[in-house]
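What follows is one structure encoded as structure tokens, with my remarks underneath.
Note that one protein chain of the assembly has been removed; the remaining protein chains are unaltered in position.
A and B are the chain letters, set down in written order, and residue numbers restart from 1 in every chain.
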Amino acid sequence: METKNTEIRLMKGNEALAEAAIRAGLDAYFGYPITPQSEVLEYLTEQIPKRRGVVLQAESEVASINMIYGAAGAGARVMTSSSSPGMSLMQEGISYIAAAELPCLLVNVVRGGPGLGTIQPSQGDYFQATKGGGHGDYRLIVLAPSSVQEMCDFVFDGFKLAEKYRNPTMILSDGALGQMMEKVEFPEEGSLPHQVPAWATTGKKGRERNFITSLHMEPEQMEEINLHLQRKYKTIEENEVRYETFEVEDAEIVLVAFGLPARICQKTVELAREKGIKAGLVRPITLFPFPKKILSDLSKKIDHFLVVELNAGQMVEDVMLAANGNCPVHFKGRMGGMIMQPEDVLEEIEKIVEQPIPLVAGQE
Amino acid sequence: MIKGTVLINTETCKGCELCIVACPQESLSLSQKINLRGYRYVELSQDNCTGCTNCAIVCPDAAITVYRQSKQNYKKAV
Partner (left out) sequence: MLEDTVLELDGMQCVYQKPSTLTDDYMHYCPGCGHAVAHKILMEVVEEMGIQEDIIGVAPVGCSVFAYNYMNIDMQEAAHGRASAVATGIRRVLPEKYVFSYQGDGDLAAIGTAETIHTINRGENILIVFINNGIYGMTGGQMAPTSLFGQKTSTSPYGRDIEHNGYPLKITELIAHLPGAYYVTRQAVHTPNTVRKFKKSLKNAFEYQKLKKGTCFIEVVSNCPSGWKMTPKETLTYIEEKMLPEYPLGDLKVPTQNKN
């Protein structure tokens, strides 16, 4: 199989992610099977022995994330993937990785929850991904793909961001994206070179010893570490925000959606425009750092936000914060693997625009 | 007997007495004095140390350095 050049293939989201990882110079993958993302592990166990790197099926997600910690600390470019319940198991390890400032790529192919839930797609882990998830004051850089092409591209972006900021980075996908097949163009293998960082534990040849830890017993030191992390997140917020807009220039009602619902909402905007409703769409690509500014700016011009998610209302809170009372923020969600159709969202838009604008935001 | 001696880092010593137990010559004992951390430290209380290193081997804090007469010097001395 020719892998050196750029290549266009028809692939499933999970497999595109795995192929992208190999091309992006993955050194090691440690993971555990869970539907709907087992194909990532399966693809890698099949491909990596033929190409380069290390792949190991661990005994659990807990073991996986700790192997990631060890390998990342030893300077390797590493990735793991899981789905919601498995991601919950990884939270302790992720907190450690964030605190020790180790770069790594995490992929959550979200399924319906809470609990064992369903294997159908969902966006119910937005809070877990963007607000911490594990204990303590840390953040992940979170990228939300909405196509199989982005499942590939964000692997390259994810490694770059993780290594630039020494921070765990997450691709927040969902079960549908993981399973669906679309055309994807892959960058060349080896187009993202990697150097073992000076702080890695590779054996203290010719230098002072390195140690990777997240334990700091002195309060002064622990606070300093936290302040340093917060400064880092501020820098990330200033430099790495990504989003896409569609027809917002003259919009009166703006949809906000990430991932798969964003594609549904794009269709909805088209349908709404046909009916003469001035609708637009903002698609956050980075969920952390959240695109507060564009939403804040829009909130002063438009009449309504309508946030569309596959959950009970998570990103909607961040949109409300950004809107800061300047305009009402509405919500439409489906859960448990149910997915709204463009017509359903259009119906919601029509309901909203028919009503008089309330004097106080939120009063409907 | 071969002559030996020990140097004990009195500030590192925690007075755990494991060296006293390990010493076959009963050369060591707890001092009446205490170090800066408040531990009674161990000292050589007899002149019969043979430099066997038993004390230093069991010392948790690596507080003991052991010296021993070389075989040459011992033969000369005898």
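Just so we're on the same page, contacts are C-beta pairs under 8 Å (C-beta built on N, C-alpha and C of every residue); 3 or more make two chains touch, one makes a residue touch a chain.
Everything numeric in this text was worked out from a predicted model, so none of it was measured.
Student: Touch as defined at the start, partner being the missing chain; which of A:22, A:41 or A:76 qualifies?
Tutor: A:76
Student: Since one chain has been left out of the picture, which residues of subunit A touch it in the full complex?
Tutor: For subunit A, the residues touching the absent chain are 27-28, 30, 54, 56, 58-60, 62-64, 66-76, 78, 92-93, 96, 100, 201-206, 209-215.
Student: Which parts of subunit B face the unshown chain closely enough to count as touching?
Tutor: 3-5, 7, 12, 14-18, 21-22, 39, 51, 53-54, 56-70, 73
The criterion applied here is as follows: only the chains that are shown with their structure count from here on.
Student: How many Å are there between the centre of subunit A and the centre of subunit B, using C-alpha atoms for each centre?
Tutor: The answer is 62 Å.
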